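One structure follows; several queries about it will come next.
Omission of a single protein chain aside, the complex is shown with its protein chains in their original locations.
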Amino acid sequence: MSEEFIFKEDVRIYDTDAQGVVHYAGYYRFFTDAIEQFAKERIGTMFPLVDENTWFVVVESNARYYKSAHSGERLSVMLSPKLVSDKAIRFDFKIYRDGDLICDGYIVQVAIDKNKWKAVPIPKKFVEKLAS
Amino acid sequence: MSEEFIFKEDVRIYDTDAQGVVHYAGYYRFFTDAIEQFAKERIGTMFPLVDENTWFVVVESNARYYKSAHSGERLSVMLSPKLVSDKAIRFDFKIYRDGDLICDGYIVQVAIDKNKWKAVPIPKKFVEKLAS
Amino acid sequence: MSEEFIFKEDVRIYDTDAQGVVHYAGYYRFFTDAIEQFAKERIGTMFPLVDENTWFVVVESNARYYKSAHSGERLSVMLSPKLVSDKAIRFDFKIYRDGDLICDGYIVQVAIDKNKWKAVPIPKKFVEKLAS
Partner (left out) sequence: MSEEFIFKEDVRIYDTDAQGVVHYAGYYRFFTDAIEQFAKERIGTMFPLVDENTWFVVVESNARYYKSAHSGERLSVMLSPKLVSDKAIRFDFKIYRDGDLICDGYIVQVAIDKNKWKAVPIPKKFVEKLAS
């Protein structure tokens, strides 16, 4: 069973641009932070450089922006991971500020044999945690 | 009529990560560079801070990754802009290296009155260029 | 009296480059994070956008690199702030991994009236905390 995971993120000055709010690509930093923390806490592994054989590589990224976030604000990044094949995981995100949804999106990652740069089955640790 | 625009991009060391290839979010830098250069050359304006009244803000971003790019490589970013409403432009991208498609994606931007932070009709300069 | 402040930082995949270690400019992200957290915890204010009148702007940055840091490692960023004039603060940093000094450096910031973009005396809150 997939499970939601909440990561608290502080918006930094470097996340913003001259429009005074977080730059659109900055949200991918928040997505990445949430995945890495999820892997550490829930799977007990590094990510995306899992071990000497296995890496995860991104095959798609998407974000939709509803409201603006500002330097110094604290955001809640809600992550819902899901197996989409034996080789791919989709991470869905919803980012909230004080209960308001300000951004959502997803990242799809595929496990590879880092030495051959070929897709491989997702490590068991992930499958056991993500599959019901 | 919408028109394709080609922007040549050099992959820099800071675009890459420890997987030895361009980090997934790095492609959004390439998308952004292409839009800003397109606006300068084809519309004759700054972007996304168009003037003292008008800014463009991103409402959606998407990228799919097919092949890896490396530090020092030269890429061709093909941009196809399209009006999707009187207030929004969609920029579609295809990134090639030596004729191989390595990434595609899109960015949707909405024109706003920067003082009220409200959507407004896209400036005429853009409409004339982008509409047939 | 100035006081040391320790900020724990997780190295993320986007901090690294194709050399497999943290990109030199990535350490400035760690410096920035430490300052913002210091201001929040010790001064009780946002930073560098302090309030509707006062911002801090960077006038110098420096870093020296002794050892490499890797994705997934946890670093300790030690920050020592010091008043260097009535308008400027110097933040010195030492970054450790498991007790090893891997990087040191500093950032000098000047308080400005954000509306006039002119240097002004540092807000009292900072002076009281940083001066002995």
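Labels A, B and C are assigned to the chains in the order they are written; within every chain, residues are numbered from 1.
The definition used in the following text is that contacts are C-beta pairs under 8 Å (C-beta built on N, C-alpha and C of every residue); 3 or more make two chains touch, one makes a residue touch a chain.
All of these numbers come straight from a predicted model, not from anything done at the bench.
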| item | value |
| --- | --- |
| Sites on chain B contacted by the missing partner chain, in the whole complex | 10, 12-14, 29, 32-33, 36-37, 40, 46-49, 71-72 |
| Residues of chain A in contact with the chain not shown | 13-14, 16-21, 23, 25, 70-71 |
| Touching residues (missing chain, whole complex) on chain C | 18-19, 24-25, 28-29, 32, 48-49, 55, 57-65, 68, 107, 114, 117 |
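Quick note on the criterion: only the chains that are shown with their structure count from here on.
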| item | value |
| --- | --- |
| Chain pair whose interface holds the most contacting C-beta pairs | A-B |
| Geometric centre distance via CA averages, chain C-chain A, whole Å | 26 |
| Distance from chain B to chain A - Cα centre to Cα centre, in angstrom | 23 |
| Shared interface positions of chain B, touching two or more other chains | 18-19, 25 |
